[in-house]
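The block underneath contains the structure these notes are about, expressed in structure tokens.
Only one protein chain is missing; all other protein chains are in place.
Each chain carries a letter (A, B and C) given by its place in the written order, and its residues are counted from 1.
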């Protein structure tokens, strides 16, 4: 199969869906920019032009409301935020209107399939308001689908699913995934929401993760293999619906659970995954669940603080070792993700 | 000790704090209305007038930002939303600014102690956008304190604490609690955030709850006592910080946990409490955790649906019986909370 | 056949009779368990504007939804059943008074978060224009909603995209109990703000149904011709309390001077329209009386119907939260 980068996979999904369905359009601040939203909207703009790839004013609330109205009128909007932190300004139309539309008009008048892509993750000292990952905030509310693809293939498949369904969807994309390569099917076929995948098989510890953390878990698993610990990495792919079964089956096998996330622990992804296990198979746990998430402060800027703040493979390794009763000891240093940074921000 | 209603306790805390501290002011839509926000701002308005109890335009975002600026300038704003659902429009200034202010300016320039009261809970067919309880959304973000007082005494003590601290605080108040009476100390002394309380002692099952659900849990405990089941009710009082210890100590004793909440289960309060147990004392659980929360749809209006939608004592009873291996069987019906409703909405 | 102008009066009378009857039942029965915002006294805005639309135009509103729903031709029985929370309701009891919809009539939805439907109408209008159709979207909202930032954002977005959207502000001087003077500075008007955002705008006497209708026709022509968005600021007044069936002036609530309310009641849009029509048609008062009887029967019939209807099945509580998944 061909190999694409994550951003190319998103671009391909977008272009294929737009070619197949005239009603799809893209709206977002600067989506027509030459940089094309980390490359993801560039080809769409080149092919479909400014009538379907629409630069909008800096009005996140009205733009989301506009998308709801366009969707009610038969269109399929794809909204993009270059920082998901801006989506707080679009929360009302997404959570109080789009998510509830189908239900509160009786369930039989159709939904408003507004698809929103929000870019998350740490950058280059982006700080407190430009590196948050608000997926749990959206996933708390019934009526939305929320997904966080980790691989290029999932980035394509979940976006295709979103653009062909009738439910409002929030997709979070960690910016550090854009250069990642992987095999991606040529055709535009959707991956259903609510179906996780085993990213790596193992028998000693389960690491449940999403988005960038799946890769950090895989890096950690590689290291741990050298210490004789076999890690199973579960990529849930979507947060709502959440694939409870795949989580429970893995934990039933390993008896140990680490949850890794790029947001805070409290009331977050790591809380929900732990709850799913506590609710279904608490007896399977042979050790306490470990949550690897953001420490309880806003994101700092200074790089040593930023390094310490953001969870990564190192923390996962340590959590797994502890769960398996081994001392952390010396671990090979992991590369600084922002090394050699030259922009964009 | 004197007995006050929940709304009187809030009013008293407000008035006492305002009398003691000139810098406190109230701002909100209609706070100067004759109904006085369920009675809670009436005396403050009568005593301190329109310079300190300020009706504001319907601008939730700017009003919250205004409060941040007033707080930076040395004032202590108390913001009120008669429906917490409107707070999504104030999420950006609260989460992206107030919560992060102290930290992102280095930690030593002071905080912006903006206190926000949001009214939550079901009313009279209020429907999808007027009966949500977004406490978990706020509690996910580091930098805020979030509390949900269940008793008149706590309503007073937590508000006093908020109005005398230097941290932005979100307080959610379930509207169905306003008429509730209870003993309330006369003086204005704060109750620290992060300290739960045992609302009822018991040994067979722990029900962890907050706000209105504490009372539903107590009602349930009464019924269950008749079936020979002894329920311990833990009222966490605040969601951030969360009193992990009180939760774990109770579950360590009972081995069984039900979490009851007025919002959705996924990524909500019930997830976090279950996670705390899974993270600390999974071995104590003798049965799976049960979450009693909203079913996964927006809130309906029609009253039979509304009755079925909102969790209450009945559901807690059932969950506890199942956890203790008893069949639900016949249970006495519980009263309709909205019976005899005459307004306000 | 009634002439165009008579039709405007008739539609107002129908809405008045429907709402007054509903208010009585609401208060006396306590069976419509849904917060309800009556438009009694404000009928000219809904009727004047909606009569200028055609079925293919879409109307959105805020919480004060009944009058535009009915003026647009929304199904009465389905609305009343919705208020009673019945499965036969237009939103099957899931939405209530604040979430009415009748797509066949072009009533595209109402919502209770202030300002929320304003950008929605811009999006629908833009979608219409993009499809090359000469259709407009209309959005009703109050003076209070214009304080929400999304109002300004929507004006700008509509102007820059030249969306065929008609913004209809029913300025009834209050937001719940807050007078406009406590919320907006004296001097510039809502019309002025629209113009400064690049939206053509006029102020009209909102209790003069003929003036509203004329203005709405002009506005909708402008929209359909591709000349961009338009705003009507309509001065009007609600007679009843903000939410619920009662009157609230002079009852000690005191946020509205009794004299003010009475002066506005004296400017009743129905009386004024009848006054105008009487010059051509001296029998108009008898006609109005006949309509009152007719519509009284209609609404009582709708209420009887609604009461007979079953509640939604509790087993279907979750239906409609998500698109049904084909299995």
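Some observations on this one:
Everything that follows uses one rule, which is that a contact is a pair of C-beta atoms (placed from the backbone, for glycine too) under 8 Å apart; a residue touches a chain by one contact, two chains touch by 3 or more.
Please read all numbers here as calculations on a predicted model, not as lab measurements.
Here the missing chain is touched by one residue of A:107, A:121, A:134 or A:300, and it is A:300.
Of C:23, C:152, C:204 or C:232, it is C:152 that touches the chain left out of the display. Residues 51, 56-57, 59, 61-75, 77, 92-93, 96-97, 101-109, 111, 142-143, 165-167 are the ones on chain B that touch the missing chain. The chain not displayed touches chain C at residues 147-153, 156, 159-160, 182-188, 192-193, 195-198.
Interface residues of chain A with the unshown chain, by the touch rule above, are 29-30, 33-34, 55-62, 85-86, 89, 123-130, 295-298, 300-309, 338, 341-343, 345.
Please note the rule applied: only the chains that are shown with their structure count from here on.
Central chain assignment: B. Criterion: smallest distance from chain C-alpha mean to the mean of all protein C-alpha atoms.
Summarising the inter-chain layout, the chain whose CA centre lies farthest from the centre of chain B is C.
Chain geometry summary: the mean Cα position of chain A and that of chain C are 41 Å apart.
Residue positions 61, 92, 96-97, 103-104, 142-143 of chain A each touch two or more of the other chains. Residues of chain C in contact with at least two other chains: 89, 91-95, 99, 111, 113, 149, 320-321.
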